[in-house]
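In this view, the complex is presented without one of its protein chains, the others remaining in place.
Labels run A and B following the written order; every chain starts at residue 1.
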Amino acid sequence: MDRLQIRTRSRVEFQDITAEIGKIVEGSRTASGVCYLYVPHTTAAVIVNEHADPSVVRDIIDHLETMVPERGPYRHAEGNSPAHIKASLLGITEVLLIENGKLALGTWQGVFFCEFDGPRSRSLYIKIVPDAP
Amino acid sequence: MDRLQIRTRSRVEFQDITAEIGKIVEGSRTASGVCYLYVPHTTAAVIVNEHADPSVVRDIIDHLETMVPERGPYRHAEGNSPAHIKASLLGITEVLLIENGKLALGTWQGVFFCEFDGPRSRSLYIKIVPDAP
Partner (left out) sequence: MDRLQIRTRSRVEFQDITAEIGKIVEGSRTASGVCYLYVPHTTAAVIVNEHADPSVVRDIIDHLETMVPERGPYRHAEGNSPAHIKASLLGITEVLLIENGKLALGTWQGVFFCEFDGPRSRSLYIKIVPDAP
């Protein structure tokens, strides 16, 4: 299992980590297999979506804010309930496939670490399981 | 890795692909293992939900439309931000279990390819990993 350290810089921020994940996959010299991403936090998530136009993730961030407003009748005393809710809506794991030694991503797909309660120092677990020979 | 070609016919449409996935799993002669579904697109998703009564997915489609309206203050110039947002809410992967040579689905469960920006020609990656002997 690898750990990627991620430094987020805003309260809410989607960080494009496609290149970092790709490097770890290529470094593992796995011809084909599965790459699991796991976020060990409760106010962050991981998604795969378009990374060509940065306005796409901007729209996802803003619309999540509309759906889960900062102020609400929340109970949790720390005041970060919206971050917990958003993390569960987007999910904390992603399963990527490896083919020909690379991530089998679609043309426009990138991997994003989704910070909802930053800025913080975060980590992402990455586990690569090669196919049986 | 298999690729399933999917032809969607509407802007938004959930296509029941349970039989197609089942056929690929049975064709692989895998007694037990894991079947990964991966959508290599950024405006489509994959879910498992009830496929006995088609009004269930109709309700999911319509309610997503209420939660993520077509018109909003979106930035992304292509005008399909709602499709990107819905894809991230439902997710682009699904992990199914294989037992006794078949998908271990619940009684009412079916697998749906979720189109949010069609009609288009789409593909779905399917990877089957048998358990070690």
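Just so we're on the same page, a residue touches a chain if its C-beta (ideal position, glycine included) is under 8 Å from a C-beta of that chain, and two chains touch if they have at least 3 such contacts.
Quantities reported herein were computed from a predicted structural model and do not represent experimental measurements.
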Residue, one of A:41, A:58, A:102 or A:120, that touches the chain absent here: A:41
Missing-partner contacts on subunit A, residue numbers: 1, 36, 38-42, 67-68, 72-78, 81, 84-85, 87-89, 91-93, 95, 125, 127, 129-130, 132
Touch residues of subunit B, complete complex, unshown partner: 32, 34, 47-50, 53, 55-56, 58-60, 62-64, 66-67, 89-91, 94-97, 99, 104-109, 131-132
